[in-house]
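Yeah, one chain of the complex is gone here, protein chain that is, but the others are all in their spots.
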């Protein structure tokens, strides 16, 4: 397990925004540290601000009844943007439900991003148009898909990689552990990216992992690193290192990004039932955006121009998100039966046809019409 | 992970039978090294010889059609006897299918031991009469039962322990890994005893574990040790240490006993299809029984008296085993319906009653009687 | 008698079970401090301590497997599966261990486990939160499977399930958790007529059609009986309660009178409980049937997203349509009938 010099998570940017030199990781930040670094940093800054705005807008939309549910990633922006921006287009992402900032990096349309949470789809986007699998609800399941995909990359002789995101809670699932077995055994080009946000709903990470999460992987023969998940540069650097390892045929890596879920588990959750307000305060001081702002400021980059541009972009994205969400058309009844199979299925096709007749009959005033009337009344 | 001084598995007895001093483990062999040591050593020797004889007799019975199947433990006697003899009566064992030498240590009747393999039962013995769960076929499943049992011990405030046996192949299963999560999280008094016999049917251990198996546990926060599984004293010592840890409230331990499956996976397997004869030869030189014999000899204990006594005991056990096996009565038809539920079950009871009528009718010459005739013809 | 919500009734039943037997322990994700995502275990950890109400790591096979180990040790674990869709990682431990251990050991090992599963749809949730997996378990010998439909049964049957020496999969219709009802807290391990857990219940007596259901749809069936009676059709509604074994004598007696059977459930049609009930009742009452048993069920599709879930879930109209079909009424539009 790799850590920072004091055994602490790898940190390249202190909470005050100082850039710490690091013999191992500086090489992965040549672009940031170099002449064109300002552009890179400003890009990361924009990303962080925009995705936080996406998160806030989605949370607001849920409160207004426009979304059924939303899993905020507030506080986890750096982990997601740092890693997400390390990826190449031909890499493939297998995430859980909370990685909407990663989806943003992949170019997912913000309307599509809301589709699942509005209840208009089980998956928001075409996975192959952005090389990112859909939202995964079953904890840990996607980690195996990533490993299998990576085995496929390997068999194809390609130099891309798969990355899988999951939470600290997921480390308890058999699937994640089996993923590491397969990844190590086949030396598959896959990166395991754990966002340890300290909580799995109401359960603290200590209930899942008796020792730091990053300890786990070396026992499977997978190198791991513990990184400050609120440090966007550190997350970028360690992910680049892991991807390089994957691309060069040196197998899987495991990253534990130590971060914090500043919001509720989802908008349906009430974290005051199980956690301490002080904890929240402590983490607020390690905020990923203020940290990058401090750094930008120290490099003389945080002027009103930048702030203004970024704000405008965030406004724009948020407006589009809201617009696309509230005007998302309700899917037709026929969607119920579509895509269960790739072709005909005698039994299901019969059910579809009969239901069509039934609906047409209701429409024509046959049948009873109680339930339809009820639903109408409720609207 | 604890290993011997050279990073090799902990060894207290060399293949030539020399007793190696060991600062950490000598304390656990005070009885062996002390004045009454001869008795302990002779006991272990008897155990090894007797269980090898059980294994040989069972294999022979299978060849003769008296057993349907048998999973030989040839070569793994020291791992099973060393650990099995470290247990207290009130400890509880959760094993797989290959730990019949452990079952012998628990006092399982040799006839009962054969029950499953003759097809006369799904479980050979009353688990509570010997504190050992029945044969487990589903790879890894029993490791969770052990951990749960150990949690129960802890909640009861007792000072006994649970031990679970499994193979190298089982380390790939989600269940074993989830067991380690639970064991570490609750600091349950459970010992994970992996017999790494190098093979999971035709798959070499390297396919399951990219690094030594014993590396796995520390990543879960569980101390581990790699021990020479063909060294009965080393197996005894490391298991005693782990049990002591469990009893004193210091949580779980993981032991990898490095050994070798000298025979086929089961009597239905043909290992020449997948493994090298040389490998077998190498391991023959590390035979657990010759090793202890050499040691006994070096202590002047291996006389004809001992040999004779042990042989007589083995003869006796083997004869009883054969006798009980070949005379095991076939279970009655009614057994099919028994013990599905602890009490009445309207649906199943109805099926049972009707089947009873049906059989009675067949008996009385009603019905067709083709199948019964066929079966009779086949016998 | 006290009025309480469905959820509160289960909570009260769990509390009684914890009080009654020190070997009863609750295990699950988030059931401690949080009281479970549905608050069914609210307050129980506070009152009984973290060794009786155990927050477990996030691993369902692990929960089930350790619960089995606790049962070996003499405990009586009550496992909460957070949502129906998360029971599948535990499927192996349930099917190969929980269900078989008593048989395997010829009665030596008992597994008095209760597996609580909030199930069914209609709550507008994302995927995997609205499954109806009961048929998988009803097809697994060694398990008892029950589903509750009202607060009184929830209160009584959870205690009976926990007291049962057989493993019980206990389905709770999550969309009814907030429904209120009268609960007689005197009815616990035994009801006035004995155990309710294994006994189907005639919820509404009737003469023309027998309407069988369980869990979340029972309420819709009761509504259907009212609506049908407005149209002059007398529907007898039966709440199965036990899905394995099914209490066939009660259904049989009814169908012999009515000659017509409708079965309603949310689960997919093919291979659902409805198939089993239809087949068994046809065997038992063939010459009394005036019409083939009618199934009103979810479609053979994965559970759809929430904006269209109301199409999938049988509602009042579809159940009434099923009743019409069973009566051979011409206004029936959705029948999968002979000759179409």
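Just a few scattered comments:
So that you can tell them apart, the chains are marked A, B and C in the order they are listed, and the count of residues begins at 1 in each.
One rule holds for everything that comes next: contacts are C-beta pairs under 8 Å (C-beta built on N, C-alpha and C of every residue); 3 or more make two chains touch, one makes a residue touch a chain.
Since the structure is predicted, the reported quantities are computational estimates derived from the model, not experimental observations.
Of the chains displayed, those contacted by the omitted chain across the entire assembly are A, B, C.
When the full complex is taken into account, the listed residue touching the unshown chain is A:126, out of A:8, A:39 or A:126. Within the full complex, the residue among B:40, B:56 or B:69 touching the omitted chain is B:69. Residue in contact with the omitted chain (choice from A:2, A:80, A:179 or A:267): A:179. Touching the omitted chain from chain A are residues 92, 94, 121-123, 126-128, 133-134, 138, 141, 143-153, 155-156, 162, 174-175, 178-179, 181-182, 185, 338-343, 345-348. Residues of chain B in touch with the missing chain: 68-69, 97, 116-122, 135, 137-139, 169-170, 172-175, 200-203, 207-208, 268-269, 273-274, 330-331, 333, 335-337, 340, 345, 347-348, 350-352, 354-355, 357-358, 360-362, 366-372, 374-375. By the touch rule set out above, chain C reaches the unshown chain at residues 61, 85, 88-89, 91-92, 95-96, 99-100, 103-104, 127-128, 135-136, 138-142, 244-246, 267-268, 270-276, 278-280, 282-289, 291-295, 299-302, 336-338.
Note that in this section only the chains that are shown with their structure count from here on.
Most remote from chain A, judged by the distance between CA-atom centroids, is B. The distance from the centre of chain A to the centre of chain B, each centre being the mean of the chain's C-alpha atoms, comes to 45 Å. The centroid of the Cα atoms in chain B and the matching centroid in chain C are 41 Å apart. Taking the mean of the C-alpha atoms as each chain's centre, chain A and chain C sit 36 Å apart. Shown for chain C are the residues that touch two or more other chains, namely 56-57, 59, 61-62.
The residues of chain A that reach two or more other chains are 172-175, 207-208, listed in rising order.
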